[in-house]
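Only a single protein chain was left out; the remaining protein chains are all shown in position.
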Amino acid sequence: MRLLTQDPLDLAALIADVASPERGGTCAFLGAVRDHHADRAVLELEYSAYGPMAEAAMADIVAETERRWPVRVAVAHRLGRLAVGDAAVAVAAAGAHRDEAFAACRHVIEELKRRVPIWKRERYADGTEAWVDPTAAGAAR
Amino acid sequence: MRLLTQDPLDLAALIADVASPERGGTCAFLGAVRDHHADRAVLELEYSAYGPMAEAAMADIVAETERRWPVRVAVAHRLGRLAVGDAAVAVAAAGAHRDEAFAACRHVIEELKRRVPIWKRERYADGTEAWVDPTAAGAAR
Amino acid sequence: SRRISFSMDSRSSATVLLFARYAELVGAEQVQVRVAPGSDVRDVLQGLRAGHPGAAELPDAPLCAVNHRQARLDDAVRPGDVVAFLPPLAGG
Partner (left out) sequence: SRRISFSMDSRSSATVLLFARYAELVGAEQVQVRVAPGSDVRDVLQGLRAGHPGAAELPDAPLCAVNHRQARLDDAVRPGDVVAFLPPLAGG
(Lines give C-alpha, C1' and ligand atoms only; values in the text may rest on other atoms or scores of the structure.)
Protein backbone atom coordinates (compact mmCIF):
# COMPACT_ATOMS: atom_id res chain seq x y z
CA MET A 1 0.00 0.00 0.00
CA ARG A 2 1.31 3.48 -0.83
CA LEU A 3 2.21 5.87 1.98
CA LEU A 4 -0.12 8.56 0.58
CA THR A 5 -3.26 7.73 -1.31
CA GLN A 6 -6.48 9.33 -2.51
CA ASP A 7 -8.27 5.99 -2.10
CA PRO A 8 -9.99 4.57 0.98
CA LEU A 9 -7.47 3.04 3.37
CA ASP A 10 -7.27 -0.75 3.60
CA LEU A 11 -6.22 -1.74 7.13
CA ALA A 12 -6.35 -5.45 6.26
CA ALA A 13 -3.76 -4.85 3.53
CA LEU A 14 -1.46 -3.04 5.98
CA ILE A 15 -1.81 -5.87 8.49
CA ALA A 16 -1.03 -8.41 5.77
CA ASP A 17 2.06 -6.37 4.84
CA VAL A 18 3.54 -6.78 8.33
CA ALA A 19 2.38 -10.33 9.08
CA SER A 20 4.75 -13.29 9.28
CA PRO A 21 4.82 -16.65 11.08
CA GLU A 22 7.17 -15.43 13.82
CA ARG A 23 5.19 -12.26 14.58
CA GLY A 24 2.40 -13.20 16.96
CA GLY A 25 1.25 -9.73 17.98
CA THR A 26 -0.11 -7.03 15.70
CA CYS A 27 -1.26 -3.65 16.94
CA ALA A 28 -3.11 -1.36 14.56
CA PHE A 29 -4.39 2.20 14.72
CA LEU A 30 -7.06 3.85 12.62
CA GLY A 31 -7.65 7.58 12.76
CA ALA A 32 -11.02 8.62 11.37
CA VAL A 33 -12.70 11.95 10.67
CA ARG A 34 -14.69 12.99 13.74
CA ASP A 35 -18.02 14.80 13.61
CA HIS A 36 -16.78 17.48 16.01
CA HIS A 37 -13.63 19.56 16.38
CA ALA A 38 -13.24 22.10 19.20
CA ASP A 39 -17.03 22.04 19.72
CA ARG A 40 -17.85 22.72 16.08
CA ALA A 41 -19.87 20.27 13.99
CA VAL A 42 -17.71 18.99 11.13
CA LEU A 43 -19.33 17.97 7.84
CA GLU A 44 -16.25 16.96 5.87
CA LEU A 45 -12.64 17.90 5.40
CA GLU A 46 -9.88 17.90 2.87
CA TYR A 47 -6.36 16.66 3.51
CA SER A 48 -3.41 17.93 1.47
CA ALA A 49 0.29 17.16 1.75
CA TYR A 50 3.72 18.25 0.69
CA GLY A 51 4.02 14.95 -1.13
CA PRO A 52 7.78 14.34 -1.55
CA MET A 53 8.60 15.49 1.98
CA ALA A 54 5.65 13.63 3.52
CA GLU A 55 6.62 10.37 1.86
CA ALA A 56 10.24 10.79 2.90
CA ALA A 57 9.22 11.55 6.50
CA MET A 58 6.89 8.55 6.62
CA ALA A 59 9.60 6.28 5.24
CA ASP A 60 12.02 7.66 7.85
CA ILE A 61 9.53 6.96 10.65
CA VAL A 62 9.02 3.38 9.44
CA ALA A 63 12.77 2.77 9.27
CA GLU A 64 13.46 4.36 12.67
CA THR A 65 10.66 2.36 14.31
CA GLU A 66 11.89 -0.91 12.85
CA ARG A 67 15.38 -0.16 14.15
CA ARG A 68 14.14 0.69 17.65
CA TRP A 69 11.84 -2.33 18.13
CA PRO A 70 11.89 -5.86 16.63
CA VAL A 71 8.84 -5.18 14.47
CA ARG A 72 7.64 -4.58 10.97
CA VAL A 73 5.43 -1.53 10.54
CA ALA A 74 3.27 -0.12 7.76
CA VAL A 75 1.50 3.22 7.53
CA ALA A 76 -0.74 5.01 5.06
CA HIS A 77 -2.42 8.42 5.04
CA ARG A 78 -5.35 9.37 2.86
CA LEU A 79 -5.51 12.70 1.03
CA GLY A 80 -8.35 14.58 -0.62
CA ARG A 81 -11.92 15.04 0.53
CA LEU A 82 -13.05 12.82 3.43
CA ALA A 83 -16.42 12.47 5.11
CA VAL A 84 -17.11 11.95 8.82
CA GLY A 85 -16.16 8.38 9.73
CA ASP A 86 -13.69 7.93 6.87
CA ALA A 87 -10.26 6.66 7.94
CA ALA A 88 -7.57 9.29 7.39
CA VAL A 89 -4.59 7.35 8.71
CA ALA A 90 -3.85 3.68 9.33
CA VAL A 91 -0.87 2.06 11.07
CA ALA A 92 -0.02 -1.60 11.63
CA ALA A 93 2.90 -2.93 13.69
CA ALA A 94 3.68 -6.62 14.14
CA GLY A 95 6.23 -8.28 16.41
CA ALA A 96 6.80 -11.53 18.19
CA HIS A 97 5.21 -10.07 21.32
CA ARG A 98 2.57 -7.48 22.05
CA ASP A 99 4.77 -5.08 24.05
CA GLU A 100 6.75 -4.06 21.03
CA ALA A 101 3.72 -4.11 18.72
CA PHE A 102 1.85 -1.60 20.91
CA ALA A 103 4.91 0.59 21.48
CA ALA A 104 5.84 0.70 17.80
CA CYS A 105 2.29 1.40 16.63
CA ARG A 106 1.94 4.25 19.09
CA HIS A 107 5.33 5.66 18.11
CA VAL A 108 4.43 5.72 14.42
CA ILE A 109 1.21 7.68 14.90
CA GLU A 110 2.85 10.14 17.31
CA GLU A 111 5.76 10.79 14.96
CA LEU A 112 3.46 11.05 11.96
CA LYS A 113 1.47 13.79 13.67
CA ARG A 114 4.66 15.53 14.72
CA ARG A 115 6.74 15.36 11.55
CA VAL A 116 4.74 14.60 8.41
CA PRO A 117 3.68 17.67 6.39
CA ILE A 118 -0.04 17.11 5.98
CA TRP A 119 -2.78 19.72 6.45
CA LYS A 120 -6.51 19.60 6.76
CA ARG A 121 -9.23 22.08 5.98
CA GLU A 122 -12.51 21.45 7.75
CA ARG A 123 -15.97 22.42 6.53
CA TYR A 124 -18.45 23.01 9.33
CA ALA A 125 -22.21 22.66 9.62
CA ASP A 126 -22.53 26.47 9.83
CA GLY A 127 -21.07 26.84 6.31
CA THR A 128 -17.65 28.12 7.37
CA GLU A 129 -14.31 26.47 6.68
CA ALA A 130 -10.95 26.60 8.44
CA TRP A 131 -7.44 25.20 8.28
CA VAL A 132 -6.86 23.08 11.38
CA ASP A 133 -4.01 24.34 13.58
CA PRO A 134 -3.27 21.84 16.37
CA THR A 135 -0.88 24.37 17.92
CA ALA A 136 -3.60 27.01 18.37
CA ALA A 137 -5.02 27.67 21.85
CA GLY A 138 -8.15 25.60 22.43
CA ALA A 139 -7.42 23.23 19.56
CA ALA A 140 -8.49 19.64 20.09
CA ARG A 141 -5.81 17.00 20.22
CA MET B 1 -19.43 -10.89 16.61
CA ARG B 2 -19.59 -13.55 19.33
CA LEU B 3 -17.03 -13.52 22.16
CA LEU B 4 -16.00 -17.12 21.45
CA THR B 5 -16.13 -18.62 17.99
CA GLN B 6 -14.86 -21.59 16.02
CA ASP B 7 -14.73 -19.43 12.89
CA PRO B 8 -11.89 -17.22 11.61
CA LEU B 9 -11.85 -13.87 13.40
CA ASP B 10 -13.06 -10.81 11.53
CA LEU B 11 -11.19 -7.74 12.78
CA ALA B 12 -13.05 -5.47 10.39
CA ALA B 13 -16.34 -6.56 11.98
CA LEU B 14 -15.01 -5.78 15.47
CA ILE B 15 -13.82 -2.36 14.32
CA ALA B 16 -17.21 -1.67 12.76
CA ASP B 17 -18.86 -2.69 16.05
CA VAL B 18 -17.05 0.06 17.96
CA ALA B 19 -17.07 2.78 15.28
CA SER B 20 -19.14 5.93 15.56
CA PRO B 21 -18.92 9.51 14.23
CA GLU B 22 -17.58 10.91 17.51
CA ARG B 23 -14.88 8.25 17.94
CA GLY B 24 -11.89 9.34 15.88
CA GLY B 25 -9.31 6.89 17.22
CA THR B 26 -9.47 3.11 17.01
CA CYS B 27 -6.74 0.84 18.34
CA ALA B 28 -6.86 -2.86 17.51
CA PHE B 29 -4.86 -5.89 18.53
CA LEU B 30 -4.55 -9.22 16.76
CA GLY B 31 -2.85 -12.18 18.41
CA ALA B 32 -1.84 -14.88 15.95
CA VAL B 33 -0.37 -18.37 16.30
CA ARG B 34 3.41 -18.14 16.18
CA ASP B 35 5.67 -20.70 14.54
CA HIS B 36 7.81 -20.97 17.68
CA HIS B 37 7.18 -21.27 21.40
CA ALA B 38 10.03 -21.51 23.89
CA ASP B 39 12.39 -22.46 21.04
CA ARG B 40 10.22 -25.29 19.77
CA ALA B 41 8.79 -25.26 16.24
CA VAL B 42 4.99 -25.16 16.42
CA LEU B 43 2.91 -26.76 13.67
CA GLU B 44 -0.59 -26.05 14.96
CA LEU B 45 -2.53 -25.78 18.18
CA GLU B 46 -5.94 -26.26 19.63
CA TYR B 47 -7.71 -23.77 21.89
CA SER B 48 -10.40 -24.86 24.31
CA ALA B 49 -12.38 -22.86 26.85
CA TYR B 50 -14.65 -23.12 29.85
CA GLY B 51 -17.34 -21.49 27.75
CA PRO B 52 -19.82 -20.00 30.23
CA MET B 53 -17.09 -18.64 32.50
CA ALA B 54 -14.99 -17.37 29.60
CA GLU B 55 -17.90 -15.48 28.08
CA ALA B 56 -18.83 -14.00 31.45
CA ALA B 57 -15.23 -12.93 32.10
CA MET B 58 -14.92 -11.37 28.62
CA ALA B 59 -18.19 -9.48 29.08
CA ASP B 60 -16.93 -8.27 32.49
CA ILE B 61 -13.69 -7.04 30.93
CA VAL B 62 -15.58 -5.17 28.21
CA ALA B 63 -17.88 -3.52 30.77
CA GLU B 64 -15.03 -2.59 33.13
CA THR B 65 -12.97 -1.13 30.29
CA GLU B 66 -15.87 0.96 29.03
CA ARG B 67 -16.42 2.31 32.55
CA ARG B 68 -12.74 3.18 33.02
CA TRP B 69 -12.19 4.95 29.68
CA PRO B 70 -14.58 6.82 27.34
CA VAL B 71 -14.45 4.07 24.72
CA ARG B 72 -16.38 1.26 23.12
CA VAL B 73 -14.52 -2.05 22.97
CA ALA B 74 -15.10 -5.39 21.28
CA VAL B 75 -13.22 -8.65 21.69
CA ALA B 76 -13.37 -12.15 20.24
CA HIS B 77 -11.34 -15.32 20.82
CA ARG B 78 -11.21 -18.23 18.44
CA LEU B 79 -11.43 -21.84 19.65
CA GLY B 80 -10.61 -25.16 18.01
CA ARG B 81 -7.69 -26.08 15.79
CA LEU B 82 -5.58 -23.16 14.48
CA ALA B 83 -2.62 -23.10 12.11
CA VAL B 84 0.46 -20.89 12.33
CA GLY B 85 -0.53 -17.35 11.35
CA ASP B 86 -4.22 -17.76 12.24
CA ALA B 87 -5.60 -15.04 14.50
CA ALA B 88 -6.53 -16.42 17.94
CA VAL B 89 -7.74 -13.21 19.55
CA ALA B 90 -8.88 -9.82 18.27
CA VAL B 91 -9.60 -6.62 20.19
CA ALA B 92 -10.86 -3.24 18.98
CA ALA B 93 -11.20 -0.10 21.10
CA ALA B 94 -12.53 3.22 19.79
CA GLY B 95 -12.62 6.60 21.50
CA ALA B 96 -12.63 10.26 20.63
CA HIS B 97 -8.85 10.34 21.07
CA ARG B 98 -6.04 7.88 20.65
CA ASP B 99 -4.80 7.92 24.26
CA GLU B 100 -7.86 6.13 25.54
CA ALA B 101 -8.10 3.87 22.50
CA PHE B 102 -4.56 2.54 23.03
CA ALA B 103 -4.97 2.24 26.81
CA ALA B 104 -8.29 0.43 26.57
CA CYS B 105 -7.13 -1.97 23.85
CA ARG B 106 -4.05 -2.89 25.85
CA HIS B 107 -6.10 -3.34 29.01
CA VAL B 108 -8.51 -5.74 27.31
CA ILE B 109 -5.79 -8.05 26.00
CA GLU B 110 -3.92 -8.03 29.34
CA GLU B 111 -7.05 -8.83 31.32
CA LEU B 112 -8.12 -11.47 28.82
CA LYS B 113 -4.82 -13.28 29.26
CA ARG B 114 -5.05 -12.93 33.04
CA ARG B 115 -8.68 -13.87 33.66
CA VAL B 116 -10.36 -15.71 30.80
CA PRO B 117 -10.34 -19.53 31.11
CA ILE B 118 -8.91 -20.60 27.76
CA TRP B 119 -6.23 -23.23 27.21
CA LYS B 120 -4.08 -24.24 24.30
CA ARG B 121 -2.43 -27.49 23.33
CA GLU B 122 0.46 -27.14 20.91
CA ARG B 123 1.63 -29.71 18.40
CA TYR B 124 5.33 -29.46 17.58
CA ALA B 125 7.39 -30.33 14.52
CA ASP B 126 9.01 -33.21 16.45
CA GLY B 127 5.62 -34.92 16.81
CA THR B 128 5.09 -34.16 20.49
CA GLU B 129 2.26 -32.15 22.00
CA ALA B 130 1.92 -30.14 25.19
CA TRP B 131 -0.50 -27.97 27.12
CA VAL B 132 0.90 -24.46 27.27
CA ASP B 133 1.56 -23.22 30.81
CA PRO B 134 2.49 -19.52 30.78
CA THR B 135 3.32 -19.76 34.50
CA ALA B 136 5.99 -22.41 33.97
CA ALA B 137 9.66 -21.48 34.19
CA GLY B 138 11.04 -20.63 30.77
CA ALA B 139 7.63 -20.19 29.22
CA ALA B 140 7.38 -17.56 26.52
CA ARG B 141 5.16 -14.58 27.12
CA SER C 1 -19.65 -27.74 23.17
CA ARG C 2 -19.44 -29.70 26.45
CA ARG C 3 -22.89 -30.32 27.94
CA ILE C 4 -23.20 -30.12 31.70
CA SER C 5 -25.39 -33.01 32.87
CA PHE C 6 -26.63 -33.54 36.40
CA SER C 7 -26.71 -36.93 38.07
CA MET C 8 -29.38 -38.28 40.40
CA ASP C 9 -27.57 -37.19 43.57
CA SER C 10 -27.43 -33.50 42.67
CA ARG C 11 -29.33 -32.74 45.86
CA SER C 12 -26.31 -33.86 47.92
CA SER C 13 -23.40 -33.26 45.52
CA ALA C 14 -21.66 -30.59 43.48
CA THR C 15 -20.75 -30.96 39.82
CA VAL C 16 -16.99 -30.63 39.31
CA LEU C 17 -15.74 -29.51 35.88
CA LEU C 18 -12.19 -30.25 34.78
CA PHE C 19 -10.42 -28.73 31.81
CA ALA C 20 -7.38 -29.22 29.61
CA ARG C 21 -4.53 -30.90 31.52
CA TYR C 22 -6.63 -31.39 34.65
CA ALA C 23 -9.26 -33.31 32.68
CA GLU C 24 -6.50 -35.55 31.34
CA LEU C 25 -5.07 -36.13 34.84
CA VAL C 26 -8.44 -37.02 36.35
CA GLY C 27 -9.61 -38.90 33.28
CA ALA C 28 -12.92 -37.08 33.13
CA GLU C 29 -14.29 -33.64 32.22
CA GLN C 30 -17.09 -33.79 34.75
CA VAL C 31 -17.63 -35.70 38.00
CA GLN C 32 -19.98 -35.48 40.99
CA VAL C 33 -18.55 -34.90 44.46
CA ARG C 34 -20.64 -35.15 47.64
CA VAL C 35 -20.73 -31.94 49.66
CA ALA C 36 -21.53 -31.92 53.38
CA PRO C 37 -23.12 -28.85 54.96
CA GLY C 38 -20.54 -26.09 55.44
CA SER C 39 -18.28 -27.30 52.63
CA ASP C 40 -15.96 -25.01 50.69
CA VAL C 41 -14.04 -25.38 47.42
CA ARG C 42 -11.08 -26.92 49.25
CA ASP C 43 -13.36 -29.67 50.61
CA VAL C 44 -14.58 -30.38 47.09
CA LEU C 45 -10.96 -30.70 45.91
CA GLN C 46 -10.36 -33.17 48.75
CA GLY C 47 -13.48 -35.11 47.74
CA LEU C 48 -12.29 -35.18 44.15
CA ARG C 49 -8.92 -36.58 45.21
CA ALA C 50 -10.59 -39.25 47.35
CA GLY C 51 -12.54 -40.59 44.39
CA HIS C 52 -10.06 -40.09 41.55
CA PRO C 53 -6.38 -41.09 41.93
CA GLY C 54 -5.32 -38.90 38.99
CA ALA C 55 -6.45 -35.83 40.90
CA ALA C 56 -3.47 -36.31 43.24
CA GLU C 57 -1.41 -34.42 40.66
CA LEU C 58 -3.58 -31.31 40.86
CA PRO C 59 -1.85 -28.50 42.76
CA ASP C 60 -2.87 -27.75 46.33
CA ALA C 61 -4.30 -24.38 45.32
CA PRO C 62 -5.49 -24.48 41.72
CA LEU C 63 -7.45 -21.68 40.10
CA CYS C 64 -11.11 -22.40 40.70
CA ALA C 65 -14.61 -21.19 39.94
CA VAL C 66 -18.05 -21.65 41.45
CA ASN C 67 -21.04 -21.37 39.15
CA HIS C 68 -18.93 -20.00 36.29
CA ARG C 69 -17.35 -17.19 38.29
CA GLN C 70 -13.80 -17.10 39.63
CA ALA C 71 -13.74 -18.22 43.27
CA ARG C 72 -11.40 -18.78 46.19
CA LEU C 73 -10.64 -22.06 47.91
CA ASP C 74 -12.53 -21.00 51.03
CA ASP C 75 -15.68 -19.97 49.17
CA ALA C 76 -18.74 -21.98 50.20
CA VAL C 77 -20.09 -24.79 48.03
CA ARG C 78 -23.65 -26.04 48.30
CA PRO C 79 -25.27 -29.09 46.70
CA GLY C 80 -26.11 -28.33 43.09
CA ASP C 81 -23.26 -25.86 42.65
CA VAL C 82 -20.89 -26.20 39.70
CA VAL C 83 -17.26 -26.12 40.82
CA ALA C 84 -14.44 -25.88 38.26
CA PHE C 85 -10.69 -26.41 38.65
CA LEU C 86 -8.69 -24.52 36.05
CA PRO C 87 -5.14 -25.17 34.80
CA PRO C 88 -2.97 -22.08 34.21
CA LEU C 89 -4.79 -19.90 31.67
CA ALA C 90 -3.28 -19.68 28.19
CA GLY C 91 -5.68 -17.59 26.14
CA GLY C 92 -4.72 -14.79 23.77
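Each chain gets a letter, A, B and C, in the order it is written, and its residues are counted from 1.
The criterion applied here is as follows: contacts are C-beta pairs under 8 Å (C-beta built on N, C-alpha and C of every residue); 3 or more make two chains touch, one makes a residue touch a chain.
Owing to the predicted nature of the structure, the values given are computational and were not obtained by experimental measurement.
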Displayed chains contacted by the hidden chain, counting the whole assembly: A
Touching residue (missing chain; options A:A13, A:A38, A:M53 or A:A125): A:M53
For chain A, residues in touch with the removed chain: 31, 47-54, 56-57, 77, 88-89, 109, 112-121, 131-136
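Note that in this section only the chains that are shown with their structure count from here on.
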Chain at the geometric heart of the assembly (C-alpha centres): B
For chain A paired with chain C, centre-to-centre distance based on mean C-alpha positions, whole Å: 50
Separation of mean Cα positions, chain C and chain B [Å, integer]: 26
Intercentroid distance (Cα basis), chain B paired with chain A, Å: 24
